[in-house]
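Every protein chain but one is kept in place in this view of the complex.
Now for subunit A:
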Amino acid sequence: MSDTPVQTSATVLTVRQVQDYHAMTLVAPAVAERFRPGQFLALAIGGEHTSRLARRCFGVHEVKSDYGGTVEIVFADTEPGTAWLAGRRSRDQVDLLGPLGRPFRLPRDPVTCLLVGGGPGGAAVFALADTLLRRGCQIHFVLGGPHAKAVFGSRMAQRIGDSATVTTEDGSMGERGTVRDVLPRVLRETGADVVYGCGPTGLLRAVTQAAGEFGLPSQVSVEEFLQRTGACGTGVCMTCMLPVHGDDGVTRMVRACADGPVLRGDRVRWGDLGTIPFDALGAPRVLSVSEGGSQ
């Protein structure tokens, strides 16, 4: 096993519609054997002579060793790139980079873990759940979405988890409300030792806040932010920056792809996402013309 990512032309095994999303299974043994939960893949879209140059980044839902090693991603069809992916068929080739980014840190001892997922990002907590279960951890799920079809993996969560709480904003499945509403109660009832989160940044912020109130560590994957802002997945393009404060208390702009996507929730300045906080390292000191210019 090696830590370095690979670039490979992966063969599409299946593309399935799962509720509101598409699940794509790709044959990529070299990626599957290197993968650790929390890492992501960067896919080129549009084929060899594409006019779309940015890669699309996706968390991994499941890694399997059958068919020589497959990885599965789950995505919503929201723009021409993901629409192209959703249109792939068995035996098509997709240029894939992976596994990329930093994985979830795993507990050394079998502890009780709360896994929180939202939307298609919730798919990535299942790869983590597999690993945690193998380590003898107790796992509880909280999954949320605007409506029943937007909640990914509720049945699987019920099957493999010690408990599974589902929330929908319209009440079409589980409890009516948002993940934020149920988190304190679930944290109390389960006695979780650590909280993991993957999904929209609003959800991650709620996870961090709730974990903080209970004095628990939280690890969150900013995969959704990466999907919106990233272009390369490898760390060279510097477009997926978000403010994170370090041990020394200094806020730095870090890359969601290469420095994440898994970050300590309490380190991310959620309220300042999409800005350069004035106290961040290298932030503009004065409002001056120096902000213009190319590159």
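Keep in mind that, in the parts below, contacts are C-beta pairs under 8 Å (C-beta built on N, C-alpha and C of every residue); 3 or more make two chains touch, one makes a residue touch a chain; residues count from 1.
By definition in this document, contacts and distances are computed from a predicted model.
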Check: Can you pick, from "Dihydroorotate dehydrogenase", "TldD/PmbA family protein", "Putative CRISPR-associated protein" or "Sugar ABC transporter substrate-binding protein", the UniProt protein name of the chain not displayed?
Finding: "Dihydroorotate dehydrogenase"
Checklist line | Residue of A:Val71, A:Val142, A:Met241 or A:Val262 in touch with the missing chain, whole complex considered | finding: A:Met241
Notebook entry, point to check: Taking the entire complex into account, which one of A:Val111, A:Leu133 or A:Ala231 touches the absent chain?
Noted result: A:Ala231
Check: What residue numbers in subunit A mark contact with the hidden partner chain?
Finding: 4-5, 7, 44, 51-55, 95, 97, 228-229, 231-232, 234-242, 253, 258, 273-276, 280-284, 288-295
